[in-house]
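Missing here: one protein chain of the complex. Every other protein chain is in place.
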Amino acid sequence: MFKNKVKNFFTFVFLSILSLFSVNSASASSSPDETAFIFNTLLFLICGFLVMWMAAGFAMLESGMVRSKNVSTICLKNVGLYSISGIMFYIVGYNLAYGISEGGYMGSFTSFTAVEDIATGYSAHSDWFFQMVFCATTVSIVSGTIAERIKIWPFFIFAAILAGIIYPIEMGWQWGGGWLASIGFSDFAGSTLVHAAGGAAALAGAIIIGPRIGRFASDGTSTPIPASSIPLATLGTFILWLGWFGFNGGSQLAIGSMDDAVAVSNIFVNTNIAACAGLIVSMILSQTLYGKVDVTFALNGALAGLVSITAEPLMPTAYSSMLIGGVGGMIAVLGTQFISSLKIDDVVGALPVHLIAGIWGTIAVAITNPDTSFLTQTIGALSVVVFVFIVSVIVWSVLKITIGVRPSEEEEVLGSDKNEVGIEAYTIK
Amino acid sequence: MFKNKVKNFFTFVFLSILSLFSVNSASASSSPDETAFIFNTLLFLICGFLVMWMAAGFAMLESGMVRSKNVSTICLKNVGLYSISGIMFYIVGYNLAYGISEGGYMGSFTSFTAVEDIATGYSAHSDWFFQMVFCATTVSIVSGTIAERIKIWPFFIFAAILAGIIYPIEMGWQWGGGWLASIGFSDFAGSTLVHAAGGAAALAGAIIIGPRIGRFASDGTSTPIPASSIPLATLGTFILWLGWFGFNGGSQLAIGSMDDAVAVSNIFVNTNIAACAGLIVSMILSQTLYGKVDVTFALNGALAGLVSITAEPLMPTAYSSMLIGGVGGMIAVLGTQFISSLKIDDVVGALPVHLIAGIWGTIAVAITNPDTSFLTQTIGALSVVVFVFIVSVIVWSVLKITIGVRPSEEEEVLGSDKNEVGIEAYTIK
Partner (left out) sequence: MFKNKVKNFFTFVFLSILSLFSVNSASASSSPDETAFIFNTLLFLICGFLVMWMAAGFAMLESGMVRSKNVSTICLKNVGLYSISGIMFYIVGYNLAYGISEGGYMGSFTSFTAVEDIATGYSAHSDWFFQMVFCATTVSIVSGTIAERIKIWPFFIFAAILAGIIYPIEMGWQWGGGWLASIGFSDFAGSTLVHAAGGAAALAGAIIIGPRIGRFASDGTSTPIPASSIPLATLGTFILWLGWFGFNGGSQLAIGSMDDAVAVSNIFVNTNIAACAGLIVSMILSQTLYGKVDVTFALNGALAGLVSITAEPLMPTAYSSMLIGGVGGMIAVLGTQFISSLKIDDVVGALPVHLIAGIWGTIAVAITNPDTSFLTQTIGALSVVVFVFIVSVIVWSVLKITIGVRPSEEEEVLGSDKNEVGIEAYTIK
């Protein structure tokens, strides 16, 4: 035993000296660098599976909010869009975002290739996984707004383009080190890059596709269409909330030092508090304005609080986070009314929650992060939103003109579960 | 590359020497203390998000167990109480518990402030997050028992007082180092501090508010009220079971050494085995007593097994854990009958599961942990239960007299989903 120990000791000394000359020496296995590498990789994997889980959250939220005749379809769309995103972001998305030159506008149309190097500080594959689930989240936002009147395959084609091309391009502007990063824009975990972008694509879809039959009467009044399952919508919200710890916490990108561990913890707390405040504000507002505590407002209030804090979950104090999230909660309630007044049919309320609260959260960064300015934040948010909106309008329009995006009126009334999926969501027997 | 390496080497040596003089030097990134700090913080964050997820578990369990006309309401209450707890525990709860003097009775009414120090061994914010989700769990227990006949806002006011004041005070007695800790009481993860306390607050509510209309006939017979969705109740139980690994495992408070890693692993195994035994015993008992295997007994049996092992999940052998959890399973079945015989209406069976099994688990610590005694464990459990019960009775009574706690008879028959939330839980169209 002693002999072994002595041998180990000299091996260690030898390898330590060796490590001066070689990056990938075996001695790395006990080095602080390697420990940090493992911690950081673990952060990406854990936070990555939490964000992956958000795909289930969107599926449940949307299943609960649509009518029962379209529930099988929305389930299919959600598993489908996650799968399509998972493939597209490998084939083209990642390199389109991260293959960008400094200050540039677009990376390359090439397939992801993992190069593992201890100097990176984390496993390349763990990073890809973490980035991919963000891509899928962006696409998930779209399916909710335009549910119940878009056919399955046109939706999947749009999902592939959004996941593979549109999202990676605008995301690379900032996280890939492109022009937005160069002008000093700041978006910690994606209030703009993910949420407002997803919202802009959804808005384009909602406008081009039009509202569901019966949603807005010709005399200008609107008819609320009841949700099929509130507990599933609640479950979906809880899943999203849980996943958001991964979304924001993992965006610290490292947990291999005390400073990073403290930062991730701080992010967890701020993220949670913003969601709490968003929910409470939306409940109070709902009671005040409508005399009832509409549970869908409460759920969207929490989500809007989460979206709002996503652009900067690290710098604010807990009380600032309450404020930022609380404004998000207001947006969830008032924004819904606003979108409806524009005769835009947003089935799950994703436009106030992701688009408007996303822009709010991005601009609010300037309040708590001294390295940013209102001007730069506004430029960043609007550039992304306008870009995604315009490209999405073009893609939706081309789809509409070519293969068509809507079912016939008869089919829409029948419901897409019978029509396109062939399986009804609920059968009691 | 070689030049860089040499530079790195000298930087390392320089910083190592520097670290003799400075606590927060950059060299800290490679010290064993820092590695342990990161591990411990990671434990709090992972276990924290697992316990946060238990809020969804309670929401699903309760959604499944109430009638469909009150499902939207119970969803709203569950997201709402979690949000209120998340705010209150920051503003006042944490310091009320942990600002206590040694052997004392109460901390201070001040807001939480994070002080991050490597000597603590973990991030202050990660600890706050972990403690906050325990607070929310305590409040979650209440909503199940008194479901279907308590109005939304009075419930939220009670939730705020329980989360911000009542729970932190009694929890501080033990985990804050107060008088219970001084007399040698032991409650590893909160069979008493969380579960029996939540149960006591629920019992007070059930008594003051009274049973649902139609639950007990005037001739003394009781009418079971059917659950609306068994799969949601099952899902809720699975979520709680999963979350419990965080609940008990994280209560080791550290995973930065081999000993702690072994302890956390041991806790995982004992926690799981107690739940398994609780479920199996309750199934067998249900079959024996009633000739059917009532699935709600099985679910509550697992939960009671979990509550029972929570006071001491580390010291028992696996076979002792089976025994402790198995008795919990008996309590789930027999306790339900007992509570019902007292004409107390406990919608989800939280009183046997959390209150009675919580007391059982606390007293059972004396069997496996030689540092404890039956007397001290009984004193601790009863002190907390009596304190929480009395204060809760006062709060519920004040609420009843002032703003009122129950809907009118007509409103209760209609269901609170239509009445207070304005959204029905299930719409098939």
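A and B label the chains in the order they appear, each numbered from 1.
Keep in mind that, in the parts below, a residue touches a chain if its C-beta (ideal position, glycine included) is under 8 Å from a C-beta of that chain, and two chains touch if they have at least 3 such contacts.
Computed from a predicted structure; not experimentally measured.
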**Report entry** Option touching the unshown chain, where B:41, B:68, B:174 or B:392 are the choices
**Finding:** B:68
**Report entry** Of B:111, B:182 or B:257, the residue in touch with the unshown chain
**Finding:** B:257
Requested in this report: Tell me which residue among B:131, B:145, B:191 or B:228 touches the hidden chain in the full complex.
Outcome: B:228
Report task. Over the whole complex, note the residues of subunit B touching the chain we left out. Result -> 19-21, 23, 32, 35-36, 39, 42, 46, 50, 67-69, 226-231, 233-235, 237-239, 241-242, 245, 249, 255-258, 260-262, 264-266, 268-269, 272-273, 275-277, 279-280, 283, 287, 290, 292-296, 298-299, 302, 318, 322, 426
Report task. Tell me where the left-out chain touches subunit A, residue by residue. Result -> 1-2, 5-6, 9, 28-30, 34-35, 37-38, 41-42, 44-46, 48-49, 52-53, 55-56, 59-60, 63-64, 71-73, 75-76, 78-80, 82-84, 86-87, 90, 112, 114, 116, 118, 123-126, 128-129, 132, 152-153, 229, 232, 235, 417, 420-429
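Everything that follows uses one rule, which is that only the chains that are shown with their structure count from here on.
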Query raised in the report: From the C-alpha centre of subunit A to that of subunit B, how far is it in Å?
Result: 30
